[in-house]
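Every protein chain except one is present and positioned as in the full complex.
Now for chain A:
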Amino acid sequence: MASDGVVTVYGNGAITDPKKSSYAVKVGLAQMLRGGVIMDVVNVEQAKIAEEAGATAVMALERVPADIRAQGGVARMSDPGLIKEIKRAVTIPVMAKARIGHFVEAQILEAIGIDYIDESEVLTVADDMHHINKHNFRMPFVCGCRNLGEALRRIAEGAAMIRTKGEAGTGNVIEAVRHVRSVLGDIRKLQSLDDDEVFTFAKQIAAPYELVRQTKQLGRLPVVNFAAGGVATPADAALMMQLGCDGVFVGSGVFKSGDPARRARAIVQAVTHYNDPHVLAEVSCDLGEAMVGINLNDEKVERYAERSE
């Protein structure tokens, strides 16, 4: 078993508490979030609106992705004080983002006792070669992916939950659809392969053979898989669910819209009743203005999803 609790990887000064948190417990929380919506919030008021609407968890941030896009600059882990304040205000799980490869930010987030860490490409990348070795933490991690190989590499690093990246802060669902279709399409292809062909498939997608084999056997990713990056309407959320995701992250889509409370509630209901067009029609009425959104044909728009492999 790879290194749960092994602390020598980061050299002699390792801080991480070696107490074991079994992989089942890490994946278990993600399983409890299935069929739910996780919302980005930047303060206590928004966190309460999200909780009230029925979000299964909140992602505590200083800036939502749309603002990170607009303002530019380096995006880092949020102020732990803000995260603690949000944690005190709500009863649902609280997640927070750490920069890719920045394991000290992750240690800080673990120390303040949040429920899940998102190693996120939305923040500026801290290590362009390596992700955090997530086996060293008791805290579960969620990571982004664009295709099956990327998803399985993150799981090999210890991620207990996967989200397809989409393109955060754009309000444009095209990239989210592309990534979900890519992951699930690859799994369908994998299932049609002969067992003898799986070795080469694993090599082609640059993922550990053992996880590829397990994915083939299960017919799905071995962890919970949410969609993210561009979901702005109840219909977008239901689309992600019908494509085969276990749940949805909504970032800027809720609090950059005209009536956040109402839209949040509608998206929550859309995820539960994703295959019932009558309910979807009902909840989609009179939501006020959606977030404006960005056309992704524009070459100048930075692709966050391409920041990591």
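Going forward, contacts are C-beta pairs under 8 Å (C-beta built on N, C-alpha and C of every residue); 3 or more make two chains touch, one makes a residue touch a chain; residues count from 1.
Just so we're on the same page, contacts and distances are computed from a predicted model.
Q: Write down which listed name, "Enhancer of polycomb-like protein", "Mitochondrial import inner membrane translocase subunit TIM23-3", "glutaminase" or "Serine/threonine-protein phosphatase", is the UniProt protein name of the chain that is not shown.
A: "glutaminase"
Q: Can you say which of A:M139, A:L190 or A:L280 touches the chain missing from this structure?
A: Considering all chains, including the one not shown, the answer is A:M139.
Q: What residues on chain A make contact with the chain left out of this view?
A: Residues 1-2, 21-25, 27-29, 31-36, 48, 51-57, 87, 90-93, 110, 113-116, 138-140, 155-156, 184, 208-211, 214, 218-220, 222-224, 243-244, 246, 265, 268-269, 271-273, 275-276 of chain A touch the chain absent from view.
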